[in-house]
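Every protein chain except one is present and positioned as in the full complex.
For reference, chains read A, B and C in written order, and residue numbers begin at 1 within each chain.
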Amino acid sequence: MAIERETVENLLKLTKPRWKTSITKVEPNRIITRGYPQEDLIGNISFPEMVYLLLKGELPHENESKMLEAVLVSFCDHGVTPPSTQVARIMASSGAPLNSCVSGGISSFGKYHAGALERSMCLLQKIIKENVDFNNPKTSHNDLKNLALTTVEHYLENAKKIPGFGHRFHHKDPRPGKLIETAKKNGCFGIHTELAVIVENLLLEMKGIRMNIDGANAGILSDMGFDWRFGTGIFMIGRVPALISHIHEEKSDETPFRKFVEVEDVYFHEFDSVNHDLNKNEL
Amino acid sequence: MAIERETVENLLKLTKPRWKTSITKVEPNRIITRGYPQEDLIGNISFPEMVYLLLKGELPHENESKMLEAVLVSFCDHGVTPPSTQVARIMASSGAPLNSCVSGGISSFGKYHAGALERSMCLLQKIIKENVDFNNPKTSHNDLKNLALTTVEHYLENAKKIPGFGHRFHHKDPRPGKLIETAKKNGCFGIHTELAVIVENLLLEMKGIRMNIDGANAGILSDMGFDWRFGTGIFMIGRVPALISHIHEEKSDETPFRKFVEVEDVYFHEFDSVNHDLNKNEL
Amino acid sequence: MAIERETVENLLKLTKPRWKTSITKVEPNRIITRGYPQEDLIGNISFPEMVYLLLKGELPHENESKMLEAVLVSFCDHGVTPPSTQVARIMASSGAPLNSCVSGGISSFGKYHAGALERSMCLLQKIIKENVDFNNPKTSHNDLKNLALTTVEHYLENAKKIPGFGHRFHHKDPRPGKLIETAKKNGCFGIHTELAVIVENLLLEMKGIRMNIDGANAGILSDMGFDWRFGTGIFMIGRVPALISHIHEEKSDETPFRKFVEVEDVYFHEFDSVNHDLNKNEL
Partner (left out) sequence: MAIERETVENLLKLTKPRWKTSITKVEPNRIITRGYPQEDLIGNISFPEMVYLLLKGELPHENESKMLEAVLVSFCDHGVTPPSTQVARIMASSGAPLNSCVSGGISSFGKYHAGALERSMCLLQKIIKENVDFNNPKTSHNDLKNLALTTVEHYLENAKKIPGFGHRFHHKDPRPGKLIETAKKNGCFGIHTELAVIVENLLLEMKGIRMNIDGANAGILSDMGFDWRFGTGIFMIGRVPALISHIHEEKSDETPFRKFVEVEDVYFHEFDSVNHDLNKNEL
């Protein structure tokens, strides 16, 4: 029995591809990522080059590859002080499998933790984009200083922290200096990083506050052409190995299900719907 | 133009249903769950009845519904001492959204935390299944006592904890007594719960250890016909509301990104690959 | 040897409680939730009453308890069409443990999925709060109609969807009618729900669009005094049982690691950094 073309075409509509991607083409016995067969990439490109290829769609220049490597290395670890590491270890202690613990760590990156990189990139990119004419980009140091001053004053007047500056554990974070030196060496010190440095100079003079790792990497990644929306992702790539290491340490060296909180550590108070300020909760 | 049936059938193969379910049938303007239009369920059945319907495929008897309600209520909260609650609150403090925090809490239920209910159900169900002839189920209290004694001795000889007994914060957990009383009132006190009670009597005499909430609920849920694989799920349903409440409390009443760990709280030691016992790590 | 008071006080500072809560007070052998010993709650209050107690700090009136029960039941399940259910089942198929799968499902509730309830509650609460004088709350139906009309026109002019109205699978969602009927029966039909109903009438006339489950529950929960920030949480409590049921179904009835996507289902295209619109990506 024959069926009409129209019917068939209607049936075919159901089979139209549900998935579309430009990242990797998979065929039997062939896996092509961003145009390169994977067997040509393995053993030939560095891991940061692969990261760049995946995120930006093309391979980086050698200096960019070295710079991205330094950025990823700089995010490595901060001991057990970050909430994400505490979360990963508490989960490990309760017997959750490795992937759950890493996921917990990654999901802990919120507005306040790890979010600073993204917010710092967003701020720098916005200031430069709105104020610098890239057809005529000879912005003088003085222009940048004015932009920096306006920004700093705006934040200070509103009693808000500038993302990328100040650190709750370090008066002078030891990482930004080395990152900026590496950026200069690899030709990745551009207008965004310069702006960040000027902001630091102002803040240091006015409030004794210095640049932190997020501020330095925000400038550098922006100068490398990474949209701010990639900030948290790049931080994650750099931090995941340490999360794994902490989870293994907790599982190997500690007693399972140890008490992180004793009854005596907890202060119980009556619920007070008046002082319970849900509006602080932005969700 | 006409196309041959065979061609069409080949095309149709591509459209064979990828998804299959017996839980809810969705059609335009109709949503039928386990055979009931949802508009007939809303306002007519209790939430525990809905839970039972979803998990077991049919509505419970009234006494089973009341029992399941008591079980769910009993899992409600244990303050900030459980790792899952700490995880949810630490994540909330770092600015993660509500769902991430709840997910983190739920993923923290591991072998040691919350896993006890499932392992306790598994143990009770295995003992009864392997030793009781259900075609002739008149098992005397004495038979159960022998089964319990063998089990307790086996665990004590191997210096292992019996899941469902002992609590790291309570010498006498206040919940099991009320649960067992409720089970008796609702005709849900059967052979599994009886076995659990006998195990408690032995353990109390031999080691001063009592039943905890997991032991009581393990017996009761087993007597209600819940396979042990549903244990963690039922615990989750009961605990999620408290996780949400804790997350809101943290976001509403605490300073964001407060320090859960101070530098002084951390002891740093050199890595020692010899004493680093990866084999403890079952992953 | 004696030590000076000041020294001791400094030491004591280190031991100041890290954790503070008003939800549950835990002491050896005593667990008090919102003022009630848990053994008095088990078997005596319903699960929705427990939810209310945890979220709002006090027990509800009987009609509120019945209403919340209906709301929770109404969120039960929507088959395999929601992204969260697909995510939970795909994870189950790859061999992930139950908690990971439930977490994945819960984390899938985003701006577009499940977020509608919260955004609908926020919209209704904002309109009422900004326009109705609660010291003199005799707002006539005509006043509400004007508020509704302004809102609808604003959304339509901006070609945006009003959260809580329209459903991608149902022209007439079968659940809102029953929910509103239940609200009227239980004295929970107030100004927010009335506003939602008026918006529906306008939208139906102008665009043929009806209220969906989120719109109905947004009105009802608002009239019950739930801040919009609790929306996603309440949805979660209602939906978790179905996620568990779907995960068990996938694990019990399907072949593990089945192919959800065939190579032929995927369309590969070249990466195009020009049309690749990162700005759509709000992250």
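FYI, contacts are C-beta pairs under 8 Å (C-beta built on N, C-alpha and C of every residue); 3 or more make two chains touch, one makes a residue touch a chain.
For clarity, every value in this text was computed on a predicted model and none was experimentally measured.
Novice: Which of these touches the unseen chain: C:43, C:60 or C:97?
Specialist: C:97
Novice: Tell me which of A:190, A:233 or A:256 is the one touching the absent chain.
Specialist: A:233
Novice: Touching the absent chain: which residues on chain B qualify?
Specialist: 17-23, 25-28, 34-35, 56-57, 96-97, 99-100, 103, 107, 118, 227, 229, 232, 261, 263, 265-273, 276, 278, 281, 283
Novice: Could I get the residues of chain C that touch the absent chain, sorted low to high?
Specialist: Interface with the chain not displayed, on the chain C side: 1-5, 7-8, 11-12, 14-15, 79-81, 83-84, 86-87, 90-91, 93-98, 100, 103-104, 107-115, 168-169, 248-249, 251-253, 256-257, 259-261, 263, 266, 268, 275-278, 280-283.
Novice: At which residues does chain A meet the chain that is not included here?
Specialist: For chain A, the residues touching the absent chain are 14, 18-26, 28-31, 33, 37-39, 41-43, 45-48, 50-51, 54-55, 66, 69-70, 72-74, 76-81, 98-100, 102-104, 106-110, 169-175, 177-179, 181-182, 185, 229-230, 232-233, 236-238, 240-242, 244-249, 253-254, 260, 262, 264.
By our rule, only the chains that are shown with their structure count from here on.
Novice: Which one chain sits nearest the middle, judging by mean Cα positions?
Specialist: Chain nearest the centroid of all protein C-alpha atoms: C.
Novice: For the two copies chain C and chain A, is the contact made of the same residues on each side, with over half of the numbers shared, or of different residues?
Specialist: The interface is built from the same residue numbers on each side, given that over half of them are used by both copies.
Novice: So how far apart, in whole Å, are chain B and chain C when each is placed at the average of its C-alpha atoms?
Specialist: 23
Novice: Would you mind pulling out the distance in Å between where the CA atoms of chain A average out and where those of chain B do?
Specialist: Centre separation, chain A to chain B: 36 Å.
Novice: Take the average of all CA coordinates in chain A, do the same for chain C, and state the distance between these two points in whole angstrom.
Specialist: Result: the chain centres lie 29 Å from each other.
Novice: Would you give the residues of chain C that are in contact with at least 2 other chains, written as numbers and ranges?
Specialist: If we look for residues of chain C contacting two or more partner chains, we find 18-23, 25-26, 28, 99-100, 103, 107, 229, 232.
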